[in-house]
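Yeah, one chain of the complex is gone here, protein chain that is, but the others are all in their spots.
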Amino acid sequence: MEYTTLILLLPFLGFILLGLLGTRLRPGVAGAIGTIVTGVVAILCYWTAFEYFGAGRDASGVYPVMIPWNTVWLPFGGSLHIDLGIMLDPISVMMLIVISTVSLMVHIYSFGYMKGERGFQRYYSFLSLFTMSMLGLVLATNIFQMYIFWELVGVSSYLLIGFYYTRKEAVAASKKAFIVTRFADLGFLIGILIYGFYTGSFSFTPDAPLMGTAKMLLPVALGLMFIGGAGKSAMFPLHIWLPDAMEGPTPVSALIHAATMVVAGVYLVARMFPLFIGYAPEVLHITAYVGAFTALYAAVVACVQSDIKRVLAFSTISQIGFMIVALGVCTSSDPHEGGLGYMASMFHLFTHAMFKALLFLGAGCIIHAVHSNEMSAMGGLRKYMPVTHITFLVACLSIAGIWPLSGFFSKDEILAACFNFSPWMGWVMTAIAGLTAFYMFRLYYCIFWGKENTELHTEHRPHEAPLSMTLPLVFLAAVTLVAGWIPFGEFVSSNGQAYHIHIDWTVAGTSLCVAALGIAIATWMYLREDRTVADGLADRFSGLHKAAYHRFYIDEIYQFITHKIIFACISTPIAWFDRHIVDGFMNLLAIVTNKVSWAIRQMQSGYIQRYSIWFLGGALGLAIILLLV
Amino acid sequence: MNILSLFPAIPVLMMLGLWLSRNLKQIHAVMVTGASALLALAIALVFMYLGARADGQAAAMQFTDSHIWYKPLNIHYAVGVDGISTAMLLLSAVIVFTGTFASWKMTDGAKEFFMWFCLLSVGVFGFFISLDLFTMFMFYEVALIPMYLLIGVWGTGRKEYSAMKLTLMLMGGSALILIGILGIYFGSGATTMNILEIAALHNIPLEMQRIWFPIVFIGFGVLGALFPFHTWSPDGHASAPTAVSMLHAGVLMKLGGYGCFRIAMFLLPDAAQELSWIFIILTTISVVYGAFSACVQTDLKYINAYSSVSHCGLVLFAILMMNTTAATGAVLQMLSHGLMTALFFALIGMIYGRTHTRDIRELSGLMRIMPFLSVCYVIAGLANLGLPGLSGFVAEMTIFNGAFMENDTFHRTVTVIACTSIVITAVYILRLIGKILYGTCTNPEHLKLTDATWDERLAVSVLIVAVAGLGLFPLWMSDMISESVLPVISHILN
Partner (left out) sequence: MVQMEYYLIVSTVMMFVGIYGFLTRRNLLAMLISVELILNSVDINFVVFNRFLFPGQLEGFFFSLFAIGISAAETAVAIAIIINIYRNMKNIQVRNLDKMKW
């Protein structure tokens, strides 16, 4: 299957070509090149998946790991070296499908959305760069290759968030995104260093069972790697960059900040899952608690945001929390014995990618129509944009977990896994699922129902998006409708064996009831034109409402740390110290030398009589010394 | 004639040609011919060196040659290269080549400027090919002196002050080196100043090594921007003209790291092992301190100078780890930093040439006005913060991996501290890019400015291709270096 190298090579060449030619290409041509390249890559990915799963299981009942291509890129001496290669296994193939599908949809969608934007060519070249990096990340044969592409997706995200680089907010957001994830990557890097040193290789599975120090330090290494994953996947308290990242173009948010890059952390944990289970189950459970807290936090915040993209961003954070929880609650690698969460997590990753991309693209259509992100500019849009309305509703139902949409199936598996772990965790996650239903329908009603902003809408009449934008919506909605019926456990499971998904109707029933309750409350509060209930609640709990609206002031804390502590208390004093103490010491040396030479120079007065006194005195002195000696 | 002798000979011929040339056109012709010849020669040398290795030439130094020129002290003109010096020669040739194009618009006293510039490159090339302590020192001095005039005459800002400071501090360093060299020569009782022969004798008593090692290391460390002897660097770089900044930060600072490795550690191995911890602490401070200082600077060149302190600190940090991986990383970092920082200084020079300010508070929105330069600036910034696919990543990762191989608490701690620099680097680079390139241009004067001309595009493109080449295909370079680092390290560790 050597052709899989093309999956990486083609987008890279696309990036180089578009980047070098830049504005010399007409925008349409550049977009076409990018889209065709991505289309070819998508076909290759589907073909790879078809061939890989078509080849069937090996004798031990698992899909074999295939490495069609691998080469040493940079040796570090000893047994350590960074390899570049391509590794196919069930989760990487699954990710190939997710990435290439969403990427292709976004490429097509952007034709309409970005039409007439300055820097259209640049946009497509960055999209190609991102696609290449993300595919490289999931295809990595070793942890260091993953880190390489991890950094590359980070930078593509930086470039794309800062696409509108003349806007101050976009620049600040891109900077924030990069630096926060970089900070987290520091943990990742140190984790890799520990891992590499003690296991003697960077591969995902050590060659021999670990003993002694290696075994002792592996949990530390895995924990540090999870910090890196938490940074990319926006886990609390490293989530602060993701809401700001919504400054980027909306299709970018759909691709990077909803469907693919932000799940890299989940993918990382899944990739290291055998090690987590084997050597560090307690670290895995810590990730579950982090994930659960993040899910709760983000869901609460999402309930009160007024910017539709921010609501979606917090919803993304919350959903990624679900995936992390699902991985974290695993207690063994057997899907029948506490390993269910692995499959559930990957399943949710898959379905979430589709419906969240759909939500973002839908939001893009809405923003395209009303030229604002704020809910106040919307309301009653259902009659203007029927396609967007229906597809958005499908996605909302799916994320709320309503049968028979895809979200129901994957969320049900997650909840089942949580109940297996502890009832406490199960109930918390069920409650968050209810909250999810509530805030998604709040969003839905505020956009498509409720009071219309007639003033704005008569001035500029909202309209349905062009075909290039609605086509991806329809496609993704179709996927969302049917994806739940995919026998996902047949392809992906924690130990690779086939697993038959069976719905636990007590769990499913509970979650359905809770979701329905959430929807009902949202309907009651937001369907009507007057929102007395919602406003009344906001007034009654104004402190909580305000805190949640300001995202519990986490950003301000960060602001304080970076500006007041790092800049004001570390950098400025160091710079001062350098200029005045270190450099001052050097200048002092020079000044002292100058002063001494000045003092010596004063003896050369130029007065001949003073010289003769010195001369006589000297002669006398010498004479006396000679006489005495 | 030995092929290596061509490296200092070509710049001498260039000086002759410059002396004879009558107008700017002829000056440019001489410079371009000479610089291209040097670049071609360096590339040819790389292939010849790899070829010789492939043929099974196992000697540490290739293309050796030796002529005595001062009998009483047994001073030879002894030359030879291994993988490290070959890499350094290639770097120097690239930077001389691009520096020529970066100073294309130099018109006031162009002839004299380029003559001093050539003299500087004589020193640089001579230093890297020399195997004789004294000859090496002589070339080192030849490289230092022209700096004074180049900065003092063609510089900007407080140029006299900076030139004086830079020269005096580096001279102080070279005084230490001279003492150290004499100490090594007389201490070893050798009848030659050849580095390899002194190393082979290996009979400098430990008590003497303890004295000479810090002296030589600090002597070269001054040029390698070792904390707290780095303060010449911000002022010096800020005042120097573009090409001189490029050559100085790109190549001359590498003389420091190279000297520390080749002379201080190679010839005084026992003391190096014993005293390395002091210098590891100093270099760790350099790495973090430089990065933090760069965060609050407002002058483009100061930011880059402090960033150089941080990155060159990493070079010294890595060689002190005393294992092959880290030392390979150090050489890669020298290459990578040389290319990156030359790129930065070239771009800063070009921006300064147009806007006449380097204050980041006065610059904004340059991306719209000069897209080519801005995009290149972003690439340089990304290389600086260690983006995979560009050279910085390769070097830093090799260093961190190598440093992590030292399995004790002290080394681990300093490695983790040094690692944090990658985050701080990201902070100041992105702050800078966000401030000057992005946003909207607020100064109406700047709206009229033009993008890069062909000579600038050429200089910048060559450097970017080199940075990306090293970053995308590091294997051959890393192999060439590590194979030469190995004997040095094993000699140090016995």
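The letters A and B name the chains in turn, as written, and every chain counts its residues from 1.
What we mean here is this: a contact is a pair of C-beta atoms (placed from the backbone, for glycine too) under 8 Å apart; a residue touches a chain by one contact, two chains touch by 3 or more.
Quick caveat: nothing in here was measured; it's all calculated off a predicted structure.
**Q** So which of the visible chains would the left-out chain be touching?
**A** A
**Q** If the hidden chain were put back, which residues of chain A would touch it?
**A** Residues touching the hidden chain, for chain A, are 601, 604-609, 612-613, 616.
Note that in this section only the chains that are shown with their structure count from here on.
**Q** Taking the complex as given, what residues does chain B use to touch chain A?
**A** Touching chain A: residues 165, 168-169, 227-228, 230-232, 235, 289, 292-293, 295-297, 323-325, 328, 365, 367-368, 382, 385-389, 393-394, 397-398, 400-402, 404-405, 407, 415-416, 419-420, 422-423, 426-427, 430-431, 434, 437-440, 474-475, 478-479, 482 of chain B.
**Q** Hey, which residues of chain A end up touching chain B in the complex?
**A** Against chain B, chain A makes touches at 72-78, 80, 82, 144, 147-149, 151-152, 155, 158, 162, 165-166, 168, 171-172, 174-175, 178-179, 182-183, 186, 189-190, 193-194, 196-197, 566-567, 570-572, 574-575, 578, 582-583, 585-586, 590.
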